[in-house]
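Data first, discussion second: the structure below is written as structure tokens.
Only one protein chain is missing; all other protein chains are in place.
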Amino acid sequence: MSENEPCFDIAHLGHVEMLTNKPEKSLEFFVNVLGLTESGQDEDSVYLRAWDDYEYHTLKLTASSTTGMRHVGYRASSQAALERRVAAIESLGAGIGWSDGDQGHGPAYQFKDTDDHLFEIYFETNKYEPSEAEKPALKNQAQRNHSRGAGVRRLDHLNLLAKDVGAIREFIPAALGSRITEQIVFDSGTVAGCWFTVNNKSYDIAYTQDHTDTNGRFHHVTFAVDQREQVLQAADIFLENDVYIETGPHKHAVQQTFFLYVYEPAGNRVEVANAGARLILDPDWETVTWTEEERKKGQAWGLQTIESFHTHGTPPVP
Amino acid sequence: MSENEPCFDIAHLGHVEMLTNKPEKSLEFFVNVLGLTESGQDEDSVYLRAWDDYEYHTLKLTASSTTGMRHVGYRASSQAALERRVAAIESLGAGIGWSDGDQGHGPAYQFKDTDDHLFEIYFETNKYEPSEAEKPALKNQAQRNHSRGAGVRRLDHLNLLAKDVGAIREFIPAALGSRITEQIVFDSGTVAGCWFTVNNKSYDIAYTQDHTDTNGRFHHVTFAVDQREQVLQAADIFLENDVYIETGPHKHAVQQTFFLYVYEPAGNRVEVANAGARLILDPDWETVTWTEEERKKGQAWGLQTIESFHTHGTPPVP
Amino acid sequence: MSENEPCFDIAHLGHVEMLTNKPEKSLEFFVNVLGLTESGQDEDSVYLRAWDDYEYHTLKLTASSTTGMRHVGYRASSQAALERRVAAIESLGAGIGWSDGDQGHGPAYQFKDTDDHLFEIYFETNKYEPSEAEKPALKNQAQRNHSRGAGVRRLDHLNLLAKDVGAIREFIPAALGSRITEQIVFDSGTVAGCWFTVNNKSYDIAYTQDHTDTNGRFHHVTFAVDQREQVLQAADIFLENDVYIETGPHKHAVQQTFFLYVYEPAGNRVEVANAGARLILDPDWETVTWTEEERKKGQAWGLQTIESFHTHGTPPVP
Partner (left out) sequence: MSENEPCFDIAHLGHVEMLTNKPEKSLEFFVNVLGLTESGQDEDSVYLRAWDDYEYHTLKLTASSTTGMRHVGYRASSQAALERRVAAIESLGAGIGWSDGDQGHGPAYQFKDTDDHLFEIYFETNKYEPSEAEKPALKNQAQRNHSRGAGVRRLDHLNLLAKDVGAIREFIPAALGSRITEQIVFDSGTVAGCWFTVNNKSYDIAYTQDHTDTNGRFHHVTFAVDQREQVLQAADIFLENDVYIETGPHKHAVQQTFFLYVYEPAGNRVEVANAGARLILDPDWETVTWTEEERKKGQAWGLQTIESFHTHGTPPVP
């Protein structure tokens, strides 16, 4: 399989487990400012989802002594597809083994990418069933839309930092069957950024280079809103709620996403974004490669990338 | 394969061939009002595409003595996938055979649905290569966006009329490997409408019941814009250009699409639509079934469905 | 002074006192669904305002045995301007006399229009002073924007029903110094609708013909949102909150307002609207007159005016 040929074994990004050392403030942010809904809790974690996420959770917020991401989960297209992926991952020597899952899903196979981030893949899932009070007016959406805070619709993607994005570029397609839709390759040959997708979204995970000498760090998680105007409204909501806005709203040159980046109270970066009607429908899409020169132009409308975008990750580097 | 399990052999809707008995006026509409770009012409047809459609054409506009749709084309995910679909279609007894293709794509296998609409599936395609003047500022889109007229981004879906939608509900998943995302089933058991998808879009083809005693008619073709605001702007553009607006802008209850329907000069219905960030990511999505009672509520915000929506199709019934 | 020459004595529409026989449900609607903020209460009334209304209140919601409007208030440009208006109204024989005002403003001069609606004009007002918790992030807006419900920004206009709009067309400019920006005049000479403004907004009050044999009825009050997209969002919010949507979202031909009409729980009609950047800056604007024929085309994009729009007013006719 060439890197750009679709594999389809993995259906979509499922969830991100985020660590916070300010659990109450982080929860307040995700529920009342970003607009997520709580599905349940266990000892250290709160399970959260956006109003049109169909699974029990898409964000697992876990109290910890630090910040960053504990793991990322992807859902397979079927049980057979899951088994194919496990075999592929084992042949890469990256596998850890099976876990029992949690409140949100069934058995999950765990592995690590080449930069020490923990992944899991699963098929059996706990679909969200709305209570009477949460039943939507239109039965073809997961839950009543409360239009609370930024009112994000669904989990969109995440971004991880890696020391060697070139190695990741080999690993992710091999492990997940992802296609590489876009990448940044510097004149030196260094892969500065790489965007992957398992489906028609233009990306569900991105990696960018960590300029510190650290592995396994987290850059951001992104929730999608339906319209660009809602990204602008989110900016006003963050402003009124004293949320630190790092950069945006603006439009990325890479992937053309309309973006807005903030830090939740514990310091993890969160993005609210809109991709318009852009999808990757072409089954033999050729990877778009951006050069060092091209990236010097900044974002689509000329905004220079803010310095902290290259340095701030979680957990912080000691 | 259950009706809702993804098959992935077909990648996406490729193009629609529309017949017009007012070819000059229709072309003027599609280029200057809807905002499509011409890729080329042959004896009777003009090949058109939206600015982010990656193939040579997504709309083939063909001069004729009548109106309606001559054929619809779907692109397969690979050559092997194409062959799997051909075998499936032949086993259904619906196949016609191979054609050489046209300016837009290579060899195509033709077949008919149970209501006498002509389909073709193909893999080899003629990807659009922008001339110097049409090169976009951002290299990850197909063509320069001229923001001309309604400025639609890409082909989205089509809707066909059928005498027996129940038969179609069996046929399309068997032929294309599509999933049924939503349907309307009346108390009598009649399937009044059915929405199908081969990928993560919530539908690429829909069928609704033809109340006349006719087969093979066309309801509408839809192009997507990036934002709901652009659907509103399109309404203003249609108003200023004397284009007949049938209904909308409003939001469908079924599929929640934000819609606007007009008739191009020859009478074929065309939709400009926006789906927000709604996608079908769930690989085991359960079909949403709307009852007769539920559909009496009209569209999402209460607009009653206009009578002509149930009666106007092309070609007109004698 | 010709009808269209600006007078400037009256600065703007100040507030509407609305009667409700379901005070708790109406209050819940205005606060949690429309997004107004409560400034205070007295025995029978709750004083409400939108987040960028600078006065203490723009909607006074009063418990009553019936529905409709008790009075409408306009603020004068200065004390001297107020006195000029009082003299003009007295010379029309329409004056009632001075009241002490209420929690929201100082002494007000009361009068009735030719259809028995109660008006008051005042200059001294109680400007809203936000508490610490309600202080906005940007000091040039009246209050923190909570983005709650439809999140309306400010009072925009009201619409009253009248048996004889022709008489009103003479009265309002004479009493308030308003200009007539648009009107509907039927072939019979009947004035079917008339739109007035005292400032650069294209209207602050409109009158339309009451087809019942009744005086003094109320048609609707309107709050403005910043963007058309927010009118669409409001439609979704009304849908999720079981609020009856009468018609819209759509664009009026008259005044080009992008509108959405609902009934609050007691039956009073409420509009959420956006006018874009449209203003009447021309000091000698000529009244736009719509004919009976022109109005048969329906709204801007072809929506036919819903029947209840001509019949539903408050209080209901016995």
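Labels for the chains are A, B and C, by order of writing; each one numbers its residues from 1.
Heads up, the rule we're going with is that a contact is a pair of C-beta atoms (placed from the backbone, for glycine too) under 8 Å apart; a residue touches a chain by one contact, two chains touch by 3 or more.
Please read these numbers as outputs of a predicted model, since none were measured by experiment.
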For this session: Would you mind spotting which of C:32, C:99, C:256 or C:305 touches the chain that isn't drawn?
Result: C:256
For this session: Specify the residue from the set C:112, C:163 or C:228 that touches the hidden chain.
Result: C:228
For this session: Determine which one of A:55, A:156, A:210 or A:229 touches the chain that has been left out.
Result: A:229
Seminar exercise, completed: Listed in rising order, the chain A residues that touch the chain left out are 227-229, 232, 235-236, 238-239, 245-251, 258, 260, 300-302
Exercise. In the complete complex, which positions of chain B touch the hidden chain?
Worked result: 136-138, 144-147, 149, 227, 229-230, 233, 236-237, 239-240, 242
For this session: May I ask you to list the residues on chain C that touch the chain which is not drawn?
Result: 5-6, 8, 11-12, 52, 54, 75-78, 138-141, 153-154, 156, 182, 199-201, 224-229, 253-256, 274-279, 281-285, 288, 290, 294, 300
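Operating definition for what follows: only the chains that are shown with their structure count from here on.
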For this session: Measure off the straight-line distance from the CA centroid of chain A to the CA centroid of chain B, and report it in whole Å.
Result: 31
Problem set entry | Rounded Å distance between chain A and chain C, as computed from the means of their C-alpha atoms | 46
For this session: Pull out every residue in chain A that's touching 2 or more other chains.
Result: 138, 227, 229
